[in-house]
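Here is subunit A:
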Amino acid sequence: MEFTLKTFIFYGFALITIASALAVVTVRNIVHAAFALMVTLFGVAGLYVFLQADFLAATQVIVYVGGILVLILFGVMMTSGRLEMRIHIERGQLLLGGGISLALLMLLLTVIANTPIWKNLTDDGTQLAPTTERIGQLILNEKFLLPFEVVSVLLLVALIGAALISRKEVRD
Partner candidate 1 sequence: MEPLKNIESLAYFSPEILLVVFAAAVIIADLLVKNRESELVAYISLAGLGCSLVAILITNSLINSNEPIPLFFGMIRLDGFAVFFKILLLLATTATILFSLRSEELDVKLKGEYYALLLAVTFGMFLMASSTNLLMIFISLETVSLTSYILAGFLTHSPRSSEAAFKYITYGAVASGTMLFGLSMIFGMAGTGDLSQISLQIASVLESGGVSTLSVLIAITFILAGIGYKIASVPFHMWSPDVYEGAPIPITAFLSVASKAAGFALFLRFFHVGFGKPEILQSIDWGFILAIVSALTMTVGNLAALPQRNVKRLLAYSSIAHGGYLLMGAVLLTPEGLGAIFFYLIVYLFMNLGAFYVVVLIANEAGTEMIDGYRGLATRAPLVAGAMAIFLFSLTGIPPLAGFFGKWVLFYAVIGEGLYWLAFIGLLNSVVSLYYYARIVKAMYFETSEDTNGLSFSTGTFALLSVFAIPTIFIGLLNIFYTFSDKITLQ
Partner candidate 2 sequence: MLLSLMIFVPLLGMIVVLLLPRESEELIKRATLAFTLVPLLLGIYLFISYNNPNLEHLWKANAPWIDAFNINYHIGIDGLSVTLLLLTALLGPICVLASWRNIEKGLKAYMGLFLLLETGMLGFFAALDLFLFFVFFELTLLPMYFLIGVWGGPRREYAAIKFFLYTLFGSVLMLVAMIAVYLNSNVINGVAEGVRTFDIPTLITLAGTTGHALADSTFQMWVFLGFFIGFAVKVPIFPFHTWLPDAHVEAPTAISVILAGVLLKMGTYGIVRINMAMFPEGLAIFTNGVGIVGNSLALLGFINIVYGSFCALAQTDFKKLVAYSSIGHMGFVILGLAAGNSAGINGAILQMFNHGVISAMLFLLVGVLYDRAHHREINGFGGLATKMPVYTGITTLAFMASLGLPGLSGFVGEALSLLGAFQEFELITILSTIGIVVGAAYFLWTLQRVFLGQLNPKYEDLPEINRREILTLVPLGILTIVLGIWPNFALDMFSESVTNLVNVLDAI
């Protein structure tokens, strides 16, 4: 694989994504963690671009960064009262958690290494047509109509539920 600007940027994104994800799980300040998460999400969006999933990359930024992350920050504020909340971590738990995570990582890498059909599939650089229209077709007219409708029910349920649970109930 020749070293081009494209690969350089790819590795940059990859590095940013992983590093910031690492930060998400390690920094003690939860707000910092939230911002690190934002970087990760951006990084993943960048990777989507590399995968020529333009619509998805946009969705990622809008929904995640614009929605979920803000939600999380609100959550942080509403539950701690102040933005900086120290997170205490126990050593044993850390070790065990790290162990299990590493073990899972090893397993996953094993899968990747042991799946020949996934090997040597490189990006040949072909430029593809924009995806948005086709996605629209698929979701609204073709195969994925049903999931789309179901998800709408799901979202409605989530909406009702979230409202129901989070509203302050006066105890009687």
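The candidates were selected such that all candidates are chains of the complex that A comes from, given by their letters.
Of note:
Just so it is clear, contacts are C-beta pairs under 8 Å (C-beta built on N, C-alpha and C of every residue); 3 or more make two chains touch, one makes a residue touch a chain; residues count from 1.
Quick caveat, the model's predicted, so the values are computed rather than measured.
The listed chains 1 or 2 are all part of this complex, yet only 1 touches subunit A.
Residues 107-108, 110-111, 114-118, 141-147, 150-151, 153-154, 156-158, 160-162, 164-165, 167, 169, 171-172 of subunit A touch candidate 1 in their complex.
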